[in-house]
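As you look at this complex, bear in mind that one protein chain is not there, while each of the others sits in place.
Moving on to subunit A:
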Amino acid sequence: MTLTKRIIPCLDIKDGRVVKGTNFLGLRDAGDPVELAARYNEQGADEVVFLDITASKENRSALIDVIRRAADELFLPLTVGGGVSSVDDMHSLLRAGADKVSINTSGIKNPDLIRQGAEKFGNQCIVSAIDVRRNDNLSDDVTIISMPDGSECWYEVVIYGGSKQTGIDAVLWAKEAERLGCGEILLTSMETDGVKEGFDIPITSKIASEVKIPVIASGGVGKLEHFYDGFVYGHADACLAASVFHFGEMTVGDVKKYLADRGVPVRI
């Protein structure tokens, strides 16, 4: 008996539509979220993530509607994030049909929110979404990551969809988020997101080795082997991808077959 590695299609949602960009910019329309989610359900996705990148209060009801419609057709786990800034926000997403909520910017601004959510809904319900970017200005109080090319750097947490630096060390923050009670880390590297050259293995494997909670690798899938690398070299527990699935370059089934043939435990 084995806990399988998860394949998670991620739907970035803006004003009720799925969108996809490169390095968090240049958004393209990629379809209706519910339609896509149902397709991934059929393909054997292990989970689906909705990230609301509108995150403005006015469009909150559009998101709730999308979650409801999706929850009607999906009998698999659904994580929802984007603009979650209070326990009430979490509650309304869970009520609409989300199983887990992911907290990003507001967790940095108010770390206690992670603790409050975990205490109220259980640790397993709270996903800490961490967006990171490589920083080459080394100092004594950062976690040094050795890159494959021999260079050294650290990874900084960025917020507001990657537009604002925080000065916070990603590895330390991941450990702190775990201590505060989140049950999972969704790690997106801005270095690789949308570039389709593979996950950011150095930071993924570092964080996966430093925390005891599952880590979802996100950002950068272009080929089947990138999933393999994410699990085997990045030590991720789940791999998340968006555009390769949205634009039909591969199906979840293709990915699972590829992984199963190479000895990675997946649910088929």
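We adopt the following convention: a residue touches a chain if its C-beta (ideal position, glycine included) is under 8 Å from a C-beta of that chain, and two chains touch if they have at least 3 such contacts; residues count from 1.
Criterion: contacts and distances are computed from a predicted model.
Within the choices "Transcription elongation factor Spt4", "Spermidine/putrescine ABC transporter permease", "Cation:proton antiporter" or "Imidazole glycerol phosphate synthase subunit HisH", the name that UniProt assigns to the complex's undisplayed chain is "Imidazole glycerol phosphate synthase subunit HisH". Considering A:Leu51, A:Val66 or A:Cys125, the position touching the chain not shown turns out to be A:Cys125 (whole complex).
From the set A:Ala38, A:Ala62, A:Leu76 or A:Ala260, the residue in touch with the chain omitted from the display is A:Leu76, counting the whole complex.
Touching the chain that is not shown, out of A:Cys153, A:Ile213 or A:Val255: A:Ile213 (per the contact rule at the top). In the complete complex, the hidden chain is touched by one of A:Val66, A:Ala217, A:Ala238 or A:Val252, namely A:Ala238.
Listed here are the subunit A residues that touch the chain not shown: 1-6, 41, 46, 68, 71-72, 74-78, 94-100, 118-125, 183-184, 212-214, 237-238, 267.
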